[in-house]
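Before I ask anything, here is the structure I am working with.
Only one protein chain is missing; all other protein chains are in place.
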Amino acid sequence: MSLIGQKNKRGGFKGGARRNENNRIYVNPLPLVFTDPPRSRTKSILSLLGISLASLENPHCEGILDVATNSVWLTNTAHSMVLWRRGFFGKGNLSRSEPSWLARQINIRRTGGNQMTSEELTAKRRAERQQFKQDRAKAIQAAFAEAEVAFETEGRVVKVALSGPSIPSAATWKPSESAKPPSIPDQSTTSQDADHPVDEEEPPLEDMEHLQLTFAEAWFLLWTMDCLTILDAQTLEPMSIQQIWSTFQSIHLNPMLLLDPKSQPSPKLQLHFDNPFLIHYVAYHHYRSLGWVVKGGIKFCVDYLLYKRGPVFSHAEFAIVLCPVYEDEDDKTTSPFELQNTSPFSWSWLSTINRVNATLQKTLILTYITIPAKSRISPDVLSSPACLSYYSVREVVIRRFIPARMRD
Amino acid sequence: MQTHYSDISSLSTKYPRTTGSLFLVYNDIVYSQLWTDVQVLDLEPCTRAAIRGCRRLNANNTHTQIANIVPCTLSELVSLEWLDNAFVSLDDPPEVYLAITSDDSSIVYYKISRGIVKPPL
Amino acid sequence: MTTDSRPIPIRIANQRAYIWDVDDIAVLRSQHRLCGILAGTLPHLSQQNVFLGVPLLLMPEEVVLLVEKKFAVLVNDPNAHQAPTAPQLQKWEEERDEFAKRHIVVNDTKISQNAATRSMSEDAMRKRKERMERKAAQPQQPPPVDMIPEESPAERTEATPTTDSRPSTPSSNAITVAYPVIIESASSTLEWYDTSAATYNTIEAAQAAGIWSYPSNLSERARCGVFRGLWEQGYFLGGGIKFGGDYLVYPGDPLRFHSHFVATVIESPVATLRPMEIVAHGRLGTATKKSHLLCGWNDEKKDVSYLSIEWAGFG
Partner (left out) sequence: MDDALELPNAPPKPVQGDEPDENSSGDEDSGADWTKLSSLNINRPIIPRRGEKEFEPAPGGGSGLQIHVLDRARSAMFDALRATRSTSSKAMSYAVWYPSIARAHVTLSRGIHFTSMGHSVPRKEENEEKTTKRLELLPEEAIYMIERGALFCTKAGGAPMSAQQAFSEMLGTEDMTLEKYQVYSYLKRLGYVVTRATPPSPFYPVTPPSSTSSTPLRHQSLFSRFTFHLTKLFSRFNWWRPLCINPWLRQHMSYEFIYKSLRFIPSGHNAPLHVKHTSASPYKIFYHLYKPSTPFKKTSPPPPDFSVVVVDARVTQMPTLRELDDLFGELPELPPPLSRQRHPQQGPQPARNQLPPAPPTPTTLWSWISSWVFKEPETPSPLPRRPNPFAALKAGKRIVVIAAVDAGNISFFRFGQGGFEDWPMM
C-alpha cells in the first residue's frame, strides 16, 4: 500500500512527525541491508579485531525488459516498494514519483473524492492560483479603466497602484464559492455518464501502474547491487548479465531488431563508445557512487537532478546537464547515434536552462563525459563493463555573475 | 506484456519506434488525466500515432474540450515542418499538445498554437 | 514634422552601428518603433548601469530594416571625421575661449544652478563631501545596493604632467578661475565632420564598400527576416538573449509595457529542434508570464511562420 494513501488516511503528518516517519521508512540509502546480530561480548571482541558478525541482505526483485520504452518494468508491488524506499529507484508511470495510482483510485472510491491525494491537491491549488491570477488581472484592469476615465473627463493623471485594498494579493485572496471556473455550456459529448457509471458494485480495481527503471538504474541495481533480475519480455526467462549488457547497448543501436520477435539476434553487435546507454550510465554511476540520489530532470529541462538523501527529504540541489565530449571529433562524424549536447551550447540556450534552474534555486552543473577515441582504445573493451574505466567525468558549475553584488 | 499495449496495438505495430511514448502518454491520459472518449489516430507524416480525447476542464467532468496530443520522446529530433504536418493531419486544430516522454516515464505537455498567440493576461 | 522625414544617419565604425544624436534616437523610437540599446555612460550618473546614455547601439537587424525601409542611411564614421582646416580649428578655439570667458562671469553668480543641470562642479563636490562627513559621524547605514559613492574630492590628487603641455592643452596657470569644459558627444556639431563622401543608401553599397557585412549568411538572413516580420506586425523588439531567445517582443514601447513573447529564430522549416528546447522555452515562458514564439524562416519564400508555445496546464 502506498505511503501517500496511508498519510492521507490519518489526515497528514505535521512537519517534524513526517520527517521522523521518513527517516524511519527511508533509513536505507541502498537496497542492501545490514542486519546486526544482538549485542554480545563475542561481538565486541571480534569487532575490535575488525571482524563482523553482521549479515548482508540483498533483495531479489524482478523486472521485465520493455524495449519500446527503453526501460525495465516492475509490476510486483512489493518489489517496487523495496526499490523505491531503499534508494528511490524508479518512478511510477502514472505518478510523479513512487507508484501511487492504485492508492489514489481506492481513495477516490472510498471517500467519494473528499480526501485528496497529493496529485489532487496540486490540481486544486493550481486551479486556485489560476483563479487568483484572473481576479487580480480583472481588478487591475478595472483600476486602469478608472484612471482612464479620470484622465479623459478631468485631465487628471492618476498613477495606477498595482496593490491596495481593491487589488487582491497572494496573501489576502481566498477562493470563494462564486469564483468557481465559469460554467460554460457543456459542449462535450453527452455519453460520458454512460462511460463512467457511478455504480455501487464497482469491479475490483486493477493496478494499471508499474515502476519504471531506466536502463541506467536497472544496470546499477543488477550489476553493482545484485538485487535485480531482468526477464526477457517474450520468453519471460531471466536474462544473463552478459546478455543484458549487450542488449542495453543494442537497443539504442537498432530497436527494430528487438521489437520484432521473429528477428534473429543481431549477428554481431556493433560496439560504440558513444552509445547513449553508456554515456548515461557513466554519469548515473558517478553520482550514485558519491552518495547522491539521481532522478530524471526533464521537467527542469536538464538530464538529472541530484538529491542529497532523496526527494522526500529535500529539494534537489543540483541540476545536471550531460555534455558528452568526443576525444576524437572524427568519431562523431562516423557515429550511428545523434547524441545531444556534444557541441557547445549557444549563449542563449545556456541562459535559458540556467534561468529555469536558478529561479527554482538549483545550481546548474554541466557534466562533461569524455568519449574514448577509437584510435586510442579498441572498441573491443566495450564487450564488458571494464570499458567504464576509460571514460572520465568532469563538472563545471554555472552561475550568473552579478558584478553589482560582488563588490563587497 | 502484450496486454499492456492492447489498446494501442494496431498503430504500435505500424510505428514500432514510437510505440513507447505513445503507450506512456495514452496511459497517462486515460488513467491519470482521466480524459474521456480517448482514441488513437494515425499520424502518418510524423510516423506515429496521435491521441484525441475529451480533456477535463473541471473536477466533475461537466466541462470538457476535445484536444489532440502528439507524443514524442526526448531523444528524438523534430522540426517546424514536422509540427506543421501534425497540424495538417489533425485537420488543423487551433492547437495541439506535444507530449514529451523520457525513459523514466516522465511526461511533459506543452500547448503549441499556430500563429502568434498572446499569453493569458 | 517635415524635418523628420530625412533619413537618419547611422554611424558605422568597425561593423557596429551607432546613433549619437538624441533627436535621431527620438525619431527611431517614436516613429519607427526601434529602440536599440544605450551603450554609453551618462555623464551625470556615471556610477550605475541602470540608466545609460549615448551612443545608442543598434542591432544589425534594426540597421538592415531601417535602410531597407529607406528610413536611414549608413555613414562610414571614421571617414566622415576629417582633419579640421586651420581656419576651422582657429574658429573652434575662439568659440571655446569665448565660452570660457562667458562662464567665468556667470560662475560668480550662478555656480550651483549650472552644476545641478550639468555634471558635478567643484562646489557641489565640496558640499557633498561635507554631507558625507556628517554621515560618517552618524551610525552606519547600509549603502544603496546599486550605487557606490562618488570618490571623495579629498582624494583627488593633482598629478604633475609628465611632459610640458602641448599646444592644445591649456596651461594650468593661464586661467585661475574655474569654468566648465565641454566634451562634445556627437560629432555632428563639429564643422569638419563631413558625411557627404561617406554615406551609403543601401546595404549592398555599404557591403561593397566593406564597412558593413550583415546579413552575410542564412542564419543572419533568417534573423533579419524574422525581425522584420515581427516589426511589421506592430511590435517593439529588444534583444532576448538573457531570456533564452533571440528577441523580446513587446506590444508597445518597452518603457510602458512588458514583453509578451520571447522569440526564437529558426533558420528553416527543416532545421532540427530538440524537444528539450520546447520544454525549456515553454517552462521559462510560463514562469515569466510570456509565451514563446518559434519563428520559422523560409529562405526560398522569404516568409516567416509562427508557432506559440505555452504550458499545457496539465500533466
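Descriptive notes on the structure:
Letters A, B and C name the chains as they come in the text, with residue numbers starting at 1 for each one.
The criterion applied here is as follows: a residue touches a chain if its C-beta (ideal position, glycine included) is under 8 Å from a C-beta of that chain, and two chains touch if they have at least 3 such contacts.
Worth saying up front: this structure is predicted, and the values here are computed from it rather than measured.
Only one residue in the set A:T69, A:Q212 or A:N354 touches the chain that does not appear here, and it is A:N354.
By the touch definition given at the top, subunit A reaches the unshown chain through residues 19, 28-30, 32, 34, 46-47, 50-52, 54-56, 96-97, 118, 122, 126, 129, 137, 144, 147-148, 151-152, 157, 160, 162, 223-226, 241-242, 282, 285-292, 299-300, 305, 308-309, 311-318, 323, 325-329, 343-348, 350-351, 354-355, 358-361, 363, 365, 368, 370, 372-373, 376, 384-386, 388-389, 391-408. Within the complete assembly, residues 11, 13-14, 16, 18, 20, 22, 25-26, 29-30, 35-51, 53-55, 57-60, 77-78, 81, 83-84, 89, 92, 100, 116-122, 124, 127-128, 131, 144-148, 151, 155-159, 161-163, 165-170, 172, 175, 178-187, 189-190, 192, 238-239, 241-242, 248, 251-260, 282-283, 286-290, 311 of subunit C touch the chain that is not shown.
Operating definition for what follows: only the chains that are shown with their structure count from here on.
Between subunit A and subunit C the centroid-to-centroid distance comes to 46 Å (mean Cα coordinates, whole Å). Subunit B and subunit C have Cα centroids lying 47 Å from one another.
Remark: subunit A and subunit B have CA centroids separated by 21 Å (rounded to whole angstrom).
Shared interface positions of subunit A, i.e. residues touching 2 or more other chains, are given as 298-299, 340. The set of subunit C residues that touch two or more partner chains comprises 274, 276, 279, 313. Subunit A meets subunit B in the complex at residues 64, 66, 68-71, 90-95, 101, 113, 119, 123, 133-134, 137, 141, 180-181, 183-184, 186-189, 191-192, 195-196, 208-209, 212, 214-215, 217, 233, 255-256, 259-260, 276, 295-296, 298-299, 338, 340.
Contact residues of subunit B toward subunit A in the complex are 1, 5, 12, 16-17, 19-21, 23-24, 27-28, 31-32, 36-37, 54, 57-59, 61-66, 74-75, 77, 100-106, 108, 120-121. Across the complex, subunit C meets subunit A through its residues 49, 145-146, 148, 240-246, 264, 274, 276-277, 279-281, 283-284, 287, 313.
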